[in-house]
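The structure follows.
Complex shown without one protein chain; remaining protein chains in place.
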Amino acid sequence: MPVNSYKKYISLLAFVAPAFILYAVFLLIPTLGGMFYSFTDWNGLNRTYEFIGFGNFAEALIEDPDFIHSLLFTLKYVLFMIVLQNVFALGLAVFIETRSRSKGFFRTIFFMPNMISTIISAFMWTFVFAQVLPQLAEKTALTFLDQSWIGDPNVSFFSILIVSLWNGVGYMMIIYLAGLQGVPQSLKEAALIDGATPFQTFLNVTLPMITHAITICFFLTLNGAFKVFEVVYGLTGGGPGRSTQVITMNIYEEAFSNNFRYGYASAKSVILFVIILIFTFIQIQVMKKREVEA
Amino acid sequence: MKKAVKGMLITALSAALLAGCGNNAGNAGEEGGAASGGEAKSVKLKMFIAQPRLKEHYDNYIADFVAKEKAEKNIDVSVQLEMPTADNAAQILKTRLASNDAPDIFALHAINEIPSYYKAGYLEDLSGQPFVGKLLDSVKPSVTTTDGKVVAIPLETLSWGYLYNKKIFAEQGLTPPTTLREMKAVVEKLKASNITPFVLSYKEAWIPQLVLPLAAGALINTENPDFIERMNKDEGSFTEMKAMFDIFDLINANGTGKATEVGGDDGAAAFAAGKGAMWLQGPWYAETILKSNPDMDFGVAPLPINDNPEATLINLSASTSLAVSKSSKNKEVALDFINYVLDDTASNDFFQALKFNPIATVHTYESYPWVNDATAYVKEGKSYQDPSIPQSVKDEVGKGLQAYYAGQISKEDVLSALDKAWKSYNKVNK
Partner (left out) sequence: MRQNKAASLLTAGILTVLAAVSFFPIYLALINSFKSQGDMFRSFVSLPTSISFGNYAEAFDKINLLGSTVNSVIISALGIGGIVLSASLAGYKLSRTTGKLSQVIFFLFIASMLVPFHSIMIPLTRMAKSLSVQGSTYGLAIIYIGLGVNMAIFLYHGFVKSIPRELEEAAYMDGCNEYQTFFRIIFPLLVPITVTIAILDFLWIWNDFLLPLLMLTDSESFTLILSTNTLFGEYNKDWSLILAALVLTAIPVILIYSFFQRFIMHGIAEGAVKG
């Protein structure tokens, strides 16, 4: 038995080693390195630093209103994204599912933005928001298009959402489409014959059968939305002021522009990591429970 | 076979582990392997200059340098020039330095970055180099550290205040005002003729930020000479600089709309199209302005910030400057290049092609009209050296003024945020 289990370990290691070594070198060790720096006052430039225990963490959570603001702003963004991205994606999927000939066409159109790099989408939309829409408003009667799309913090939150959704909905839509295909047509028909409205059928028959797809999409959206950076960076740069600054931008700013406080920035990213971890854990627990029930 | 691979991986891993945790060991031992004369020696020089728009000119000049080095010293130099965009430059440079991968020669901002990079020990002392003797007196202070060492060679120097549309001013019979009261009169006159007085472009935080060095410089050179020193000792407060809001408010109240959406390049287009008579901006936008309107006639004038005409001054500053890395293994060649930048024969054409201002006695080319405008003020003694405000405070003021413009925070909030930023700078750089 011991020989056998020893052999087992060897075989496990042999299979896992190539992936694990590269992972350890380029992801695990740097992550631990970042955590290590989070306990120091290293400013990224100096050659020396000191250990300051939890000083950075305390400062971030107690004395740094900008960080707290960016945290709340990000939470708001995450919330909107989870709801809107999934509602849009599922809605599109349901609608497209009903088409027969134009299915492929619509799928392509909605998926296309997903293939364009986020940073480039953000630049493209800057052009649309700052140049095209005001001109369009001027030339047509659509005066509501003449907004301060990326200059007014109240509006720009929605501009950021628009671009994020534009970029991300297509991918989720594909997942939902696949989920919908797994719902037997006969079940839906049976419900309709029993006198259920299409909406009731959707709610009571379709939805429970695609909970797995919903779990996945929630997980992907949650994880991606917490780490949002490029859209905001390209669109508003976090401005005006810091009104649209998300956590990753706050971290970036701390590490590279302010006083280069790299240790402090690392502490903030550890906080972000912990938050994502907690939210993901809760989300998966809740969803798993529902999946089992369903 | 397996053993060998494993051994290699373990070595690599442990090397990486050590490297991951601080680098207190320094660079001992890297200086070894000096050349043993005779045969042509080959040297690879890494440069970092974040001005991709000027790549061609740098490439040409570097090629000339390579030829010269081969002819005179029999050294085969190959240069690897890294040119990221300005937006990412500071981040990349810092990452390079932090990972012990310093380029031999790198560009940095004279006023904003030299102090902290020098303090961290990355900059070679260049005081003894021949080029120093050629620098103009008005330029030298910007690359000299507080302890009197020259650590960089300035490339881009600036003499600036705000820009004004000469055609509009002439048509309205206006001249650049010398006091805040006169500025108000100019604004009224322009408004009466249905001309928007100012172009506003605050999308990038560094543009509203410009008002701070102008206001602080003016006050420091008239009534508050020891402001910077006191701030560095945690003894001053930005409430002393509150006057900057007088002019900032005036500009904002009489400017074009949607300012937080207009970037510098869009602002340049608007200014060139005559959408405003003045623009809070420096002449470094000249090329962009002329690109969108080649006939544009504009000038540089000092920005009045109060009613003391003595305080209406031109800001003299340097931005892009070249420094040599202290840990460079090819210092000799790097220094040769630095000196070649101010070469007696080649430098003149180089600077002219770059459209930079003359910075040294070897530069004899005719400068641009807007430069001459500013130089006229400088000759009258109406100028000062850009005050040394930490970059982090400048970043803060930019963001603060954006938010102030958007009506999100008050003057007092801006000022206290600035005090906090400077205190934090003092704490980090003690």
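To keep things simple, chains are lettered A and B as they appear, and every chain counts its residues starting from 1.
Assume contacts are C-beta pairs under 8 Å (C-beta built on N, C-alpha and C of every residue); 3 or more make two chains touch, one makes a residue touch a chain.
The model shown is predicted, which means the values in this text are computed figures rather than measured ones.
Chemist: Any idea which chains on screen the missing one touches?
Modeler: A, B
Chemist: Out of A:58, A:120, A:187 or A:203, which touches the unshown chain?
Modeler: Hidden-chain contact among the options goes to A:120.
Chemist: Looking at B:188, B:287 or B:310, which makes contact with the chain not pictured?
Modeler: B:287
Chemist: Which candidate, B:208, B:264 or B:302, sits in contact with the chain we can't see?
Modeler: Residue touching the absent chain, from the options given: B:264.
Chemist: Give the residue, chosen from B:74, B:99, B:175 or B:410, that touches the chain omitted from the document.
Modeler: B:99
Chemist: Give the residue, chosen from A:8, A:76 or A:289, that touches the chain omitted from the document.
Modeler: Within the whole complex, the residue contacting the unshown chain is A:8.
Chemist: Residue by residue, what part of subunit A touches the chain that was omitted?
Modeler: Considering the whole complex, subunit A reaches the absent chain at 8-9, 11-12, 15-16, 18-20, 22-31, 33-34, 37, 44, 92, 95-96, 98-99, 102, 104, 106-121, 123-125, 127-128, 131-132, 135-136, 139, 166, 171, 174-175, 177-179, 181-182, 198, 212-213, 216-217, 223, 226-227, 229-230, 248, 251-252, 255, 262, 265-266, 269-270, 272-273, 276-277, 280.
Chemist: To test your reading of the contact rule: which positions on subunit B touch the chain that is missing from view?
Modeler: Against the left-out chain, subunit B lists 12, 15-16, 19-20, 46, 51-53, 80, 82-88, 92, 95-96, 98-101, 263-265, 268, 284-285, 287-288, 291.
Heads up, the rule we're going with is that only the chains that are shown with their structure count from here on.
Chemist: Find the geometric centre of each of subunit A and subunit B from their Cα atoms only, then give the gap between the two centres in Å, rounded to an integer.
Modeler: Result: the chain centres lie 36 Å from each other.
Chemist: Across the complex, what residues on subunit A touch subunit B?
Modeler: Going by the criterion above, the answer is residues 21, 24-25, 29-30, 32-33, 36, 41-49, 129-130, 148-153, 237, 239-243, 252-253, 256-262.
Chemist: Which residues of subunit B touch subunit A in their complex?
Modeler: Touching subunit A: residues 9, 12-13, 16-17, 20-24, 26, 90-91, 94, 97-98, 116-117, 120-122, 202-205, 258-263, 266, 390-392, 395-396, 399-400, 402-406, 408-409, 421, 424-425, 428-429 of subunit B.
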